[in-house]
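Okay, so here's the structure we're looking at.
Here the complex is missing a single protein chain, while all its other protein chains stay put.
A, B and C label the chains in the order they appear, each numbered from 1.
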């Protein structure tokens, strides 16, 4: 089967009976729902760019399993070059969508589960790796989207999974049967769950023996019996429902999505199970997935940053301020910060290493450094963009005002006339163009895309403190102390 | 006449025939419009707190003009103590509303126009000061709200008012008559214009002779003939229109507002004119108003910051993370930054000086330093709040989901049951309480209140570069060079 | 007795038999020792400026005890105006010396001991307050310098004074006699101890009953039997010993000093004792002294900052780079940071309050915020100064090279000729002037003055974490939580 087009991908979603709830109700045609569709368009872009000759080399690759041409998002990294190309592909997608395009969680899960199952089998004689390779072959052959799902609701943060008063606060095995298992629980904050054909589930923390029924990894189709999703609210989400919404959206075509994915006693057949009670491998799977995913942010958010920088530069032009030295300097600073993130994404890739299973893992210290910077710099980039954009970004009348024919002026001027008159600035742009770029910035700074560019940069792939703990562990302080002793002449 | 209650203030607005447009249409009952009312409630709070015995000492003062008890917002500062109390009053209001309460622009305009008219009259023998004192007496006696309006649309930033291709890009005199003048133009980004009984107009830049028809200051009632307003969009503004909206609003009662205020050939009677073509005093009025207003941010935003810090501390508790040392440290950092802003607000007040007219002006250098910090620290406070809040802040289902009775689970659980089950965390709070505090943070970080707490902190009272120019001018670098020469032994 | 002149102060030191050790040897004529003298000149400046009519109003004040005119450094603050004037006086001294002028520790100790003894007597019926008032009268009448000494060596940071393996790690009472006490121990990092006529000793931490022999405060003349000092090394200290040293010193006249002050069984007569085993008042004395001293840094370091800014501006001129927009912007940033510190110093002063004893105490929260900023901003100011100064600041040949007559060139050029030729830059300055300003910057950035401007800014009056603990305690988080609950609609 050939790679799907974007359109084919969208049509394929229609065949799924995925249960989606929003605003307290069931959404039947969620594929065309205006609040959901932009996030589907983002995923579709991962298919479209793979078909585009200009990007084909970056977006597609030969499968090491089947030898067939596949989308890179379904690939097992075969080299550090592959790891770097992953980051470059993500930057490209960020540039084209200015959004979270949601397909990388699957890619990161594939690579983490592939290598962890190999080592689990090695110790326990299980057959999870075979299961997984067959599963991934199916995904590659059918060019499917998989939500790599890790984060549980977690309940009381001070308690382990098995200590929670409600046993479902972490997803767990409730029954083991001959042909499979029954699981129960939920995965929260799931980016792109609704758009995915499949879900690939992983545990969310390292575990001890008491937690072993929580040590479970498996795959399941998104419309399995007992599985449903409740859509999360975003800032400005309902602007997408406004009649003829266009300019006020800032980014009409693309957007992100998050949902709570609920597993209400879902059956998982044996051949789709990749970890089942081997609790000592939960931590490895978590750490490897988190490592890949922290690398990812050194690509995708850089791509979004490129658009933000471009938009700020345009806003300066459209405001007539592009020649001011402080404006130029702020653009430079935005570029500097954005490229620093890219350096981190690239560095943790090129310093990657081969796992026992044969695919490549990123450098863990540098990937955590990468993500830690991502919890800071996009915020400063946004602050600078708001500085350059000017106050109009948040005080501008609505698109409907700009287009209104209602006469309000003494000489018969309409609301639209008044808006277009008073919000005109530099001759380099029409008022509508100025409005478009300011609405884009509003969307990124405080609108629905701020969820992806800011809060997700903070908490996606682990909150800042999670990275600090890893940096502490990986920083090899003992060897650094020895270096200092050698120089300072301390002998012991 | 006694001071008004909050309710009396709201009723007084109903008597005005102020023209307001929004989403391309005229809003007749704007007093009760759900998108506008929260901003009216903020202004009402300035009346209510003045009636509250606990805050009366801070909120009210004896008028130096009439000897009557008046709201401090209508006061001419008689001492540096008054200047400090202004800042403290603003911090209080920020704490009580977590919003921009809009009444300080009037206070700042009163004080700037009072002293500038005195000096203008001194030079030109005009009677603007008398005009103004009578006007302010009327305002004090009737406890009215006045929008101090400065910012013009400005058109092409590289050109002066008189050089613009459209002469209306700065508000100007189009006709001088026996009994007054006709003005035309607009004031943009006007905070609280709709809620105000009156508008007090000032020029927005220093001017040369060619611009003299733009050198104009006057007062006018908000529903004057030819005056109308177009409401600005805010992030998440239409959430306020949602049925039974409560939790999802984050801050149900309070909010801010901005509008474009259009002067479509409006007649201003002579007794309401405070500057008319004396272009060499435009700069003084601008600088003094901007100075006061930059001081203001050292009070109001600190008050909002107090609420954000409290909310972040609650979020940490409700997430069960309050004991983590990194959380405690982030709360300390937020407090530190917030109190640094307060120091700046207080310092520029206590270092104020008496003007020729007799009221007190803030220290200009320190007020600009104050505002410059306000363009930075709230952004970092927000970043830390987002860090502490966690990703749930932006992925949580809607209030309607939490309250939905639709059965979706195999055991008959409703959407509401599922949401309440999986988003429960620490026993210190119910799921609803957790949701409430996260929605408050969402509102401040990226929702409608982010307009006030972030973008207004950036651009209100002048964009960052405006302060840097003033810091450069006021920094007295020549005397600092001399200090260095003295120490370094350079004789010349 | 009238106020002393600077010269009289210096002569008065010669009469003391203070024991001083340095480089393993006793320094007999320490008054004229080139490494010590600059720090004496700094103290002398506090006398000279008090005699200067231009600064007399700020530098002198009427004693509330004796009604006589005294140096403000010996004053008990009688109002918030006094607190502000203290900060302004310190800024002035910083501007004139670009160094730590060492006299404020005494002033801060006077005010802390005055109010603490009052409250101690109130509880215990002791007579420490009388003792202290008599002592201070003596100091004021004779215009003496007093080292307010707090910091003990502390030994193992994890143990309280009484738990240390060596009981002397905190200064303590070793014997109580009819006529006084014998004390033993040391005070470390003592700024200005050698230049002081007297030492006023305070405990360094809050204490429990077990530590009561460590709860001791007293005064003693600097050359008492058993008291001696070991001088601390500073960066570049021995440049001051170089023959004809001038330019290479950066700041020829002024500097700071630190020493270890050792109490080798020193007798303290009863009338000089201000605390003796009342351990529950140790914490109050510490907190009040630290509070005043954290305020101080909002004055003195701002004054030094003024000189650094001036020097950077001159360096830019002398390098021919003063018109570059990035240079101007860096000067603005330095000014902004420096004035932010000043705001904090002023704000914690004007928000001060009257103690039971009648003198004024600063606002504790804001004083800690002040000092916390001082642990950050001077470092950034220095970084910017190094940026503006250029690499020559650290690669320039020595003064001796610039003045050398040794012929080295083919046309008979001397080393001095070569240096003066190649290090000439803008026509605005001679090579020597350029050299002087760069050497001043070197001195402040990495030389002996960096000890005062950087490390002392970090650790003086308590290390950064000490302030954070106080900010946490004083931040009133509970009331902030209530504000957030009120806004978010959380009822409990």
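Methods note: a contact is a pair of C-beta atoms (placed from the backbone, for glycine too) under 8 Å apart; a residue touches a chain by one contact, two chains touch by 3 or more.
These figures come from a predicted structure and were not determined experimentally.
Among the residues A:162, A:270 or A:350, only A:350 touches the chain that is left out of the figure.
Across A:275, A:307 or A:451, the residue that sits in touch with the chain not pictured is A:307. Checked against the full complex, the candidates C:3, C:396, C:471 or C:490 give a single residue touching the omitted chain, namely C:396.
Set against the missing chain, the residues C:231, C:279 or C:440 yield one that touches it, C:231. Although one chain is not displayed, its contacts with subunit A can still be listed: residues 84, 95-98, 246-247, 250-254, 306-311, 313-314, 328-329, 331-332, 335-336, 339-340, 342-344, 346-348, 350-351, 365-366, 369-370, 372-373, 433, 436-437, 439-440, 468, 471-472, 475, 477, 479-490, 492.
Contact between subunit C and the unshown chain involves residues 19, 21-26, 153-158, 166, 168-169, 186, 188-189, 226, 228, 230-236, 238-239, 242, 248, 258-260, 262, 264-265, 319-321, 323-324, 326, 375-376, 379, 383, 386-387, 390-398, 400-401, 403-404, 406, 408-410, 413, 415-416, 418-419, 421-427, 442, 445-447, 450-451, 454-456, 458-460, 463-465, 468. Remark: the residues of subunit B touching the chain excluded from display are 325-326, 329.
Keep this in mind: only the chains that are shown with their structure count from here on.
Counting partner chains per residue, subunit C shows two or more touched chains at residues 329.
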